[in-house]
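This is the structure I have questions about; it appears just below.
For this view, one protein chain was removed and the others were kept in their places.
This part shows chain A:
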Amino acid sequence: MVKGDEWMRFLSVWFFITPFLLLSCYSVYFSSMGFFWGLCCSFVLFILLVMSSGMSFFFLIPNSWVMMDDLSFLMEVLVLLVFVLSVACSVKDLSFPLKETSKGLDSGLALISLPCVLFFCVGGWMPFYFFFEFSLIPTLWMILKWGYQPERLQAGMFLLMYTAGASLPLLMCLVFVLLVVGSDSFILMELSDTGYWFSRWLLVPVLLAFFVKLPIYGFHVWLPKAHVEAPLAGSMVLAGVLLKLGGFGLIRVLGLLKVILSEEALLLCSLIIWGGLLSSLISATQHDIKSIIAYSSVSHMSLVAVSILSCYPLAKLAGVCMMFAHGVCSPCMFALAASSYDWSQSRSISMNKSILRLFPWFSFYWFSFIVANMSCPPSLNFFSEVVMFSSIKSIGFVFILPLGLLCEFYLCLLYFFMRFFEPWWGVIFFKIVSGY
């Protein structure tokens, strides 16, 4: 490896660590779990250090059913973080209207997080698939049982049909691999050269399952519906963890099923980036706060997908960091949206305007998380996005154009932020109301 490359990686990761510390300072007040946050920060620091120092051969394989590497440690930390955040933020759901009637929300949340935790540390394709699908049913249960609107039935159906429908072809391909190789364990696949005679077409159904889970633009329809209709805790876990199952699966599949897709990769990347651009444009036209956040999730995940598909190590690192940063930032935004909903009983922007006048601290939180989502320095999102852009332009220079236009979604979030905080409308309203 070139010396300059290593320095570049080392420096860029140190740039990642500092902003993450700064970002987490905001969240300490938000969740009132200071020690816990400190613990998570130090753990993530350790992970990023490990990933940056080139020790990518760090595997933990205690038996044939568990395999953890640096990526899975990071994801386990993320699951734990998001789970604790969700429980802390869904206090109103846990005691409304009476403690007895909301029984089961916390266990529902734990039931979603349990397969996710197990998913990130399995060592074979069959348990991988089992826990990939296992996390679906408790999510469906949470949306149907604790969602607020009657549209949640259709949302649950879309979630189930899209995700389960795309993952049955994945099951077929994994069974094919099992029967050809003789075993489904990751270690064996790493140690043997099984992938080189797999047909290229094997990867199409496999990628499809993860593209629907991520989601990518053409298969993203379930995501806004599910996010809008889910209860707060469900939205947080969906945005924070369940989308990352797709990204994690993509990394594992491209690493272990060694199928060469150099020609299709360009086509896929252009489709995905174009979808991300479209999704960010759609996000700018929404009037439902949760919808805006959901569509911006789609465009963030499209960037992650392209950077993982590009197969550059630095791009993969940036994609992982973006997954982590998005997994922390997006649940917090959903929590803020739910607090706005609590106050104004409406999820539309126009009903939640002028909160700058009424709740200054609250709007400060809104500002910080919107700006972090927009990848403004010094947040972790900024550095992962910068590195992703520079890696994606290395695939094909023409990608600069849509990537630059993706800044559109920065603008859309700024638009949201501007509409949200128009203080002069609030002044007029105040004057009319108080009868001046």
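As a working rule, a contact is a pair of C-beta atoms (placed from the backbone, for glycine too) under 8 Å apart; a residue touches a chain by one contact, two chains touch by 3 or more; residues count from 1.
By our rule, contacts and distances are computed from a predicted model.
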Check your understanding: What is the protein name, per UniProt, of the chain that does not appear here: "Integrator complex subunit 9", "Cell division cycle associated 4", "TATA-box-binding protein" or "NADH-ubiquinone oxidoreductase chain 2"?
Key -> "NADH-ubiquinone oxidoreductase chain 2"
**Study point:** Identified contact with the non-displayed chain, of A:E133, A:E229 or A:E385
**Key:** A:E133
Exercise for review: Specify the residue from the set A:M172, A:V204 or A:L358 that touches the hidden chain.
Suggested key: A:M172
Review point. So which of A:A110, A:L153 or A:I260 would be touching the chain we can't see?
Key: A:L153
Revision key, fill the gap. For chain A, residues touching the missing partner are 93, 96-97, 100-104, 115, 126, 129-130, 133-134, 136-137, 144-146, 153, 156-157, 160-161, 164-165, 168-169, 171-172, 175-176, 178-179
